[in-house]
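Removed: one protein chain of the complex. Kept in place: all other protein chains.
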Amino acid sequence: MPSDDVDVRILRRLRRSTDRFRSALALAAEQVRGMLGPLPDASEVAPDARPLGRFAAGRIDPSAFARLVTRAPRDDAPDQDLLLAAFHTITSLLERGDAAQVVRVDRGADLRDAVGRALTDLGRAFAAARLVAPSTKPAERDPSLLQALPFARWNAAERELAPPLVVHVDGADLQADGLAEFLDGSLLVVLLVREAAPPAALVRLVTPGTYVLQSDAEDDLDAFARHTGPGIAAIVPGECARFVHDPRGGAGLGDRLVLRHLPDAPPRTALGARSARQQAEELLQLAVLAQEPPAALAAAGAHGTSADPIDVLASWLLGRAGLGKLEVDA
Amino acid sequence: MIDTACSLLGCGIDPHVELPQEDYEGPPPRWCPGCGDHGVLAATQRLLHDERLAPERTVFVSGIGCSSRFPHHIRTYGFHGIHGRALPIATGVKLMRPDLAVFAVMGDGDCTSIGAGHWVHAVRYNLDMVALMLDNNIYGLTKNQTSPTTPQGHPSNTQPRGSWLPALNPLSVTLGITNASFVAQTADWVPGHVYATLQAAFRHPGFAFVRILQRCPKWTPGVFRAPAQQMALTEILVHEDGVVEPEVEQYYKTHVAHDPSDLDHARHLAEESDKVRIGLFYKNAANARYEETRRVPVHTAEDKIRLLEAEFDRHAV
Partner (left out) sequence: MPTHVSAPTGPAEAGHDTGRIPLHGLVELAEHTLEVVSDAGEGAQKCGQGFGALSARMGNGSWTVEIIPAEIQPPPRTPGSASGVRIRIGTREVTNWGDAAGLVIAFNEQVLLSRHRLDALADDAVILLEKRWGESDDPAVLAEWKAALEELSSKPYRIVLVPLEEQTLTVVDNPLHGKNMFALGVLCRIYDRDLDRAREQILRQFKKKSRDVQQANVRLLELGASWAKENLDFQIRVPPGPEKGPMVVMNGNEAVGMGAIASGMELCAMYPITPATSVSHYLGDVFERFGGIVHQAEDEIAAAGVAVGASFAGKVAFTVTSGPGLALKTEFLGLAVMTETPLVVVDVQRGGPSTGLPTKVEQADLLAVLFGQPGDAPKVVLAPATIEECFHCMITARRLAEALRAVVVVLTDANLATGVTPFPRPVPQPDWQATAPDGAPVAQGGKPYQWDPETGLSTRFVPGQPGGMFTATGLCHDEKSAVTYAPHVHQKGCTMRSRKLAALQSTLQPPDVVGPDSGDLLVVGWGSTKGAIEEACERARAEGLSVSSTHLTFLSPLQPGLRAIFERFRRVMTVEINYSDRVGDPFITSENRRMGQLAWLLRAQLLVDVDCWTRVMGEPLRPGQILAGIRAKFGKGADS
């Protein structure tokens, strides 16, 4: 799957995390290559002679040298087939480059499943490493893991190495809360949202250590990319709310969450599986978290929970329009 | 301090280990009885245990001197190098393997005389490691020669009528070096403080320089006698961001409030005084670390070959 310019652009901003992941893979590949020793190849040079290079040709007897320096492999070393399988799994993932980190969610498809599949696929690199890791006991070397390693089975260190993902998804399919289970380690997910979207879908993902960003500007991804824990960002159409929750902001939620923009009007129509009411709830939740408790909300709360959140939101947005002061600097 | 998994192959291994402290102990040291190095070694072994450092992912590098025997008595990887050159070796280890916890142990001669150039530059590189300078004000191993930190007038075998020069002040020097990141002083006769200082140094992300005033009963029994015997002569720098050790602060009543982010005040406190000041003089975690700024993505052999072909293209006839 060739990547679009936009994917390339965004992954470039997230280079640090990508580099970390690919470096770990490349290092593992080189370690496995070391365990494998020279492989048969098309060249006419004998395997023993190859590591010595051409300068040695006619000067060092390669087989004599190999006899001198070759050590017996460890008893519990993985066999050659396993090593080769692991090697190819890792290098083929590396060769896929950006494409392995770009997810396109078909219209109407499940966002969570699509992201989960991509991670399961990337997880094969970890599975390959586990397969041949010196700490793995021979009995535990299960090649079937090479087929898939779902995120749920990644360990803490592996989650720290998670590569960033770029996900193309329709606004109508933006069931972001389904992604909560992946927000761990250092996984960064960037959602590129097509067409109309719920105004504050990501608010359900705000937890103290998670960077959550809704924005219409790719430039905001630079700060996002510097975050060292889990994070999710959505580049949304202009009508949506814009906010950033940066765990580095401080101990209080108010220090971390900055609300930059609210829509002018509450959502009136359902979008995909999300009713207008659910969308309004999310927007209100954002307002509450941002410690801008709308008077109308407080009033509604005082009269019990029956008030339609859309009405609450509408009257609050209306009232707010007069005050019209949102914090704009991040 | 270890923030990077070294390799996928090690991912399954918990980087933190639960080992009894004895497991960090190598063959017993043969320093003189009463030598301050014993206490520092014990504090260090305790630190490794408490911080749950994997012995195989920890490297102690040293130079040559009594103090530089240190790595032999700790069961981690070690490199007992050559006189004055612990820091370049440690730099190489950390640059190549940022995933390892690195400690450099030096004597005062090691660090401030023959290795002085490396000291200046290691501070400037600011790699994430702990540098311990065990300062007994003398050359111990080679039997009593003047060191740069020997007090003026103190006789030795090379300067029997007393050292000619005023002693070098390692704290002032370190605090004067661009990019200084962590500068602390502690004293072997306050073991709790040694431990707390080592811990703060270890947890600091950057080059943590710790001067440890170390008693050498063999050659310089007098230099730290007074402060070691009279608590009032040891002053504790206190601050919530500093070396915090409540018990020590309770016993040692002379306190100086000092915010370790205040470099000017740190320099002022580092000046010679009639008291021995221990604590954290300066801390700045914001300075870029060399192993981070120099970090480059790893490539597979095939990748490198592709890139190499492009280099050959540039040089093609």
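Every chain is named by a letter (A and B) in the order it is written, and numbering of its residues begins at 1.
Rule of thumb we're sticking to: contacts are C-beta pairs under 8 Å (C-beta built on N, C-alpha and C of every residue); 3 or more make two chains touch, one makes a residue touch a chain.
Quantities reported herein were computed from a predicted structural model and do not represent experimental measurements.
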| item | value |
| --- | --- |
| Shown chains that the omitted chain touches within the full complex | A, B |
| Hidden partner chain, touching residue among A:64, A:139 or A:251 | A:64 |
| Contact with the hidden chain (one of A:27, A:190 or A:262) | A:27 |
| Interface residues of subunit B (partner: the chain not displayed) | 6-7, 9-10, 26-27, 54-61, 64, 71-72, 75-82, 85, 87-97, 99-100, 117-118, 120-121, 294, 296-299, 301-302, 304-305, 307-309, 311-312, 315-317 |
| Chain not shown, touching residues in subunit A | 23, 26-27, 30-35, 38-39, 41, 43, 45, 47, 50-56, 58-61, 64-65, 68-69, 71, 74, 77, 134-135 |
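One rule holds in what follows: only the chains that are shown with their structure count from here on.
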| item | value |
| --- | --- |
| Rounded Å distance, subunit A centre to subunit B centre (Cα mean) | 38 |
| Residues of subunit B defined as touching subunit A within the complex | 4-13, 15, 297-303 |
| Footprint of subunit B on subunit A - complex, ascending | 19-20, 22-33, 90-91, 94, 125-126, 128-130, 132-136, 155, 157-158, 160-161 |
